[in-house]
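The complex appears here without one of its protein chains, the remainder shown in place.
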Amino acid sequence: MVFVVSLVVSLALGAWYNSVITEQSARLVEVAQSRARMIEAIAEYDRLDGYNHDRTHADSEKVTLGQVASAHKKFKGFGDTGEFTLAKKEGNKIVFFLKHRHDIEDIPKDVVWGSDVAAPMHKALQGESGLLIGLDYRGVEVIAAYEPVKLLNYGLVAKIDLSEIKKPFIYRAIQLILISITMVTIAALFFMRISTKLLRKIEHDEALIRGVIESAEDLIFAKNLTGQYIFVNRAMECLYNLPKAKILGKTPHEILPESLADNMCLNDGLVLKNIKFNNLECHFLIDGEIETYHTNKSPMVLDNGQISGQIGVSRNVTEQIKTESSLKDAVEKLDYTAQKYQKIFKTAEVSLWDEDFTELCTALEKLKNKGVVDIRKYLNDHLSEAYDLAALIKINDVNDKTLAIYGAKSKEDFFNSVTDTFGEDGIHIFIDEVEALWTGERSFTAKSKQRKVDGSEIHVVISIPLPKDKKLLKNVPVSIVDITERIIFEQKMVEEEKAKAELEFIVNQSPIVAFLWKNKEGWPVEYVSENVSAWGYSKEQFETNKISFSDIIEPRDLKKMSEEIQKYSEKYEDSFTQEYRILTPDGSVRWIDDKTWIRRNAQGEITHYQGICIDITEQKEFERQLWQAQKSESLGNMAGGIAHDFNNMLLPIIALADLTANQLEDNDPIRKRLIKILESGQNAQELVKRLMIFAREEETLLKEVDVNDLLASSFDLLQATIPSSMEITCNLLEKNVNILGSYAQLQSVFINIAKNAADAVQGKNALLDIKTSVVLNNFPLLKSFLKDGKSEKYLHIRMKDNGPGINQKHLARIFDPFFTTKPVGEGTGMGLAMVLSIVSAHHGVITVNSRLNKGTTFDIYLPII
Amino acid sequence: MNEPSDVKQQFDSFFADRSATSKGRVFVLDLSPVKDVLGDRWEKLKQQVYLTTSDVVLHRIQPTDIHCRWDDERYLVAFGALDQARGRIKISLIAQEITQRLLGSTDQDKAIKISMATTDENGEFSWDKDAAPSKLAVEKTLPKAPIKNEQTKEKPDAVGRDGIDFVFRPLWFVKNKIISSYFCIPVRDKGDGHFLSGYDILNDPQDPHAITALDLLTMKRIHKEALALEDTKMPALLAVPIHFESIASGGRRSTLIDQCKKNLGPHRNKIVIELTNLPEGIPQSRLQDFIQILKPFSRSVMARFSSGHRDFAGFKHVGLHAVGIDLYGDRREESKIIQSLEGFVENASKLGLHTYAHGVRSISLTTAAICAGIDYVDGYAISDVHEGARDIKHYSIRMPYASKYSADEPSHE
Partner (left out) sequence: MVKILVIDDEELARFTIREVLESKGYSVLEAGDGEKGIEIFHSEHIDLIITDIIMPKKEGVETIIELRKEAPDLKIIAISGGGRTRNLDFLKLAGEYGANKVIAKPFSATDLLSAVQECLE
C-alpha cells in the first residue's frame, strides 16, 4: 500500500513539476523577447535622434545603454533568483552591462568567450533566440531565455536558477510521503480490528448452524465422491438407528437393505455431476407406517470448482401429503359446486340477483325488539324508514339475463342505475316483502312494474325464497321474470276488442261495406257489415261461407286483383287500394273502390285482410264520359290547325287531278288513276269537314226545338233511310216539351245511332226501339256530370236494339273518333263520335250499355227548357 | 362624335336587315355618372368598370344582339330580336345592374344613363347626347289607315298627373259577336289633335316607378269607370293593364295589391287584368305567383306575350284565362304577322287558352286574326276609343268593314 501511494504521489508531483517548468520557460522567453525589442526600439530612437544632433552611432549607443541601465537599476529581478543580463561581445570577451543581481559590484565581470559559463548569453550573442537549461555566468544551473538585441548587437538573457524551481517540489514530496505513511498505518490498524470481530462472528455462527443442523428433524447428510457419509445429523442417526460413528465413512448400501439404499442413492451419480435434485421421493417403512420423504440433493463444490461430494436434505412429507390430498378433494368438490352454481346463475333465463339480506334482517330484529308488531302498518306510517330498510339490501351480483332484461350494458352500468329500475309501486312491494320476512314466510312473490335502464317500462314477477337460516341470508337468490310482452298483449287484446266493437257500430251505419277476409283461397269472408245488402247479398251468405268473396268478382278483374294483392303483400305494405268490378245477384256490374289493410301475425305472416268497399259505379261512368269529352276536345283543338293546311294542300291534288283526268281520253289508263287520286282527295276533304265538327269552330245555332216534332220528323227520316229489315218503334211524349238545340244535328244523332244498330243487327228481326220520357234532374249520374246542369228536367231518349251487343272492350271506345269495327273503307268511325259531340254541345249526356247477345242501349239526356 | 368604321359597319349590317324596325333598338349606356362618382379614381378603375359593364351586357344579351364600347364613357347595345318596349326594359335592367355592381346603389341620380339611337331614312344612325328618354317615344307615323287618333307620339313637356287622360278601347269577343270589354289606356294630348297613348306617355318609360305609378293611376280610373257602369247598370267589362314592373318587386307589389284591393276589389266581376311586359321566358311559377295575387281582384287574368311565343305549357293550369299579343308596335309585313298568328293561336288553344290580339290595324289583319281563331281582338280597325266604357254592343264580322267603308251595307245582316 505504501508503495502504491508513494508511486502515485511521485507521479503527480512529476507531472506538476513539468508543467511548472514549461510555464516558467514560456514566461521567460516572452519576457526576454519583449525586453530585447524594447531596447531595440530605444536604440533606434536614439540613433535617429542622433542624426538630428549629429551624434555618432557609438554615442547614441551610449545614450541607449545609459537609459537601459538606469531602468535596470530600479528593477530587482523576478522571483528569488530571476534576472536579466545584457552583454556584448568585445573581442573574446563577453562584456556585461547591467549589474548582476547576485553580485555586489556594480559593474559585472566579464566572461571569456567560449567558456562553459554564461551559456545562454553565448547563444544570444550568436544571434540566436531560444530557451535552455544550462550554466549562467556564475556557473549555476539556470533555466534561461536568450534573445539577441539587433541593431546594437547585444545579447539579452532572462533567467531563473533551476534550484528555485525545484525547491518547492522537494518539500512537497517529503510532506506527502510522510502523510501517506501515516495514513496507511492507521488504515491497517482499523482493518485488523474489524476482521477480528468478523472472524469471531463467523465462528459463532458456525456453531449455531451446526446446532441447527444437528437438531433438525429433516435428515441432513453429506457424502463424499464415493458415496460415503462424511456428515450426518442426529435425525439421520435416528433414522438409521445408528450412532454417527457407525454411519460416517460408510455408504447407504452398507447400512440399509438394498432397495432402500438404492432409493437413497437415487440420482447420486448425476448429483456428483453437478446437478441439483429436488423433491426426490422415497418411502420408508417406519414403525409399521409408510413414511414419505422428499429429498433435496446438491453437489458440494470446492473453491476451485471441483466437486467433492454431495449434501442432501430429506423431509418427511407424509402428513403433508395427506393433508394436501384431502384439501384438494375438498377444494375440488367446492369448485364443482361453485361452478355449477355460477353456471346456473350466469345462464339462467331468468334474472337472478344474489342479494345480501343480513343487514336488513338485523334491522328488522331491532324493530321487533323495539316492540313493533304490525310491520306493514309501521312501515306505511314511516315510509322513510321503509326506504332506509330497502337500502340495507346489498346486491352481491346479478346474472347476464338481468342485464338483458333491464337493458344495461354492463354490471357497472346496472348497479349505477339499479334504483332507477324500481317503479312507483316498488316501495309497497318491498313492504310486502318485509312483511313476508317478518312473518317467517318461506317465500315471497309479487308482480311489479319496473323500468329498464333507458326508462322504458317492463312488467315483472319477483320471486324470493326467504331463508330461515341466518347464514343463508348472505346470498339470497332473487329471481325476476320479465312478463312485459304478456301484459302488453293482454292490454292490446282488450283494446282491440273495444276497437272492434266501435268499428262494427260505425260500419254498420254507413254505406261503406266493411270486410274481413281470411288469407285463404277465394278470400272467405270472416266478417262483413250488414250493409252488404246494398250489393244484393246478405251477411249470412258470406259469413257462412255459402259464397266467398272471389265468387262475386267480375271474372275479368279476378286475375288482376290477385296479382295486385300478391304484389302488395310481398312489398310489406300496410294497406293498398284497388278498383274492381263485382257482379250483383241480378247480373249487373258495379265498380268497387276497395281499401284494404293487411293483418299479420307476430311472425309476419298474413292472416287476414281488412277492407272497406265503396260502390263507385256512377263516378266511373262520369269519368268515362268526361274522358270521352276530353278526347273530342283535344281532337277538336288539333283539328282546327290541320284543317287549314289540309284544305290548301288538297286543292292542287283535287283540282289538278281533275283537270288532267279531263284532258285525257276516256279509255286512257292514266285517266283512271287520276280519277282515283281525285276521289281520294275528295274523301280526305270529307274527313276534314267532319273533323271540323270537333273543332266546334262551326257555330251551333241552338234554337228552341219542339221535341215531339223532332221525334216525328226523325222517325220519318229513319224510316226512309234505314234498311226496311229493321223495325223501328218510337213513342212521343205525352206532354210535349222544348229543348234548346239544332234540329239538324239532333236528327243526325238519331240517324247515326240507328245506322249503327242496323249495321250491327244485319238481318231479320232487327228491332230498334226508341223510348222517350221526361226525367227529373235528381239522380247522381246526371248531377255529377252536368257542369251547367241548370235544368230541372231532362228529356230522356232511350234507343235500344236487339243486336249482338258490343263487347266490353269495344264499348269503352265506341265514342272515340275514328274507332270502328267495320272493315276498312266502310265507315269512318266518326258517327258516334259526332253523336257525342253533338250531345255535349247540347249540354246533354249520352251513355251506352250493352251485353253480348242482349243488344245495345243508348241513353240520351237533353236539358229541357 | 367619332365613329370607328368597323363598329359602324357592325351597326350598319345590323340595321341593314332590320331597317324598318331598327328604331328603338339601339341604346347607349352612358357611364358618366360612374365617372363622376369615382372622381380621381376613374382613371385607375376604368378598366374594372369596362370589365363589369361588358360582363353584365354579355350576360344579358342574346346572339342576335350586338354591343361594343364606343368611347371612354359610352357603351352601345343593339337588340336584334326585341321590340322597342322590350328593348327599353332590357337596357334599363342592364343599366341598373351595372350601376348596382359598380356603385352598389340603385339611386337614380347615380344611375347609368340610357339613351336611344335613331336611324334616319337612309339608314344612317346617330344618337342624341342629350339622351332625353322621352325621345324614346318618337315613332314613325303609321301607314294609311284613316283611323289614327291615338297614334303619333312625341315628346311631352312634363310628366305628372295633369295632362294625363284616359280612354277606353273596345275589345271584341269575336265568337260571341260582342264588344263587351274596354281597355283603359292613358293618353296625353299633344295639343295638335294627336295623342300620345299607352305607356309612351311617360317621360321615362323604363322607369319602374313611373310605370307602377301609371298602373295605379289607370286602376283608379278603372275604379271610377266601374262605379259609373254600376250606376248605369251596364254590364261591360273593364280591362286593366298591370305591368311586370309593378308586380315584380316586393315594395311596389304591396302598394299595387293595396290599390288593387281598393280600386278593383269592389268590382272584381267586371275586371279583367292584362299582365304586360312579362320578360321572355318567365318561369311558370313566377307567372303563377302573379296570377294568384291578381285573381282575387278580377274575373280573369290575361297575359301578353310576343307573337313568336309558342310555349304555353302549364299556363292554363296556373289560372291564366287568355294569352295575347300586341300588334301595335309590330312593324313586320302583314304576311309575316298573319303567319305567326296561326302558330300562336294553335299552341295556345291546344292547351285550352283563349287568345287575344291588340292593335289589329287593318281589315286584312282582322280577318286573318279571326280566321286564325283569335278570340278577342282590338285595334283601330275594330273601333275608335271612347271616353268611357260603353254598353255591350253587338259586333259581327261585318262590322270592321262597316266602320271602314261607310258605303252601302248589304241588305241582310
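Observations, loosely collected:
Letters A and B mark the chains in the order given here, with residues in each chain numbered from 1 onward.
Everything below uses one rule, namely that a contact is a pair of C-beta atoms (placed from the backbone, for glycine too) under 8 Å apart; a residue touches a chain by one contact, two chains touch by 3 or more.
From a predicted model like this one, the values you see are computed outputs, not experimental measurements.
Per the touch definition above, the residue from B:52, B:255, B:306 or B:364 contacting the chain not shown is B:364. Here one chain is not drawn; of B:43, B:280, B:333 or B:391, the residue touching it is B:333. Of A:678, A:746, A:760 or A:797, it is A:678 that touches the chain left out of the display. Against the chain not shown here, chain A presents residues 640-641, 643-644, 647-659, 662-663, 678, 681-682, 685, 695, 697-698.
Residue-level contact of chain B with the missing chain is found at 333-335, 337-338, 342, 345-346, 362-365, 367-368, 370-373, 397-398, 401, 404-405, 407, 410, 412.
The definition used in the following text is that only the chains that are shown with their structure count from here on.
Per-chain CA centroids place chain A at a distance of 66 Å from chain B.
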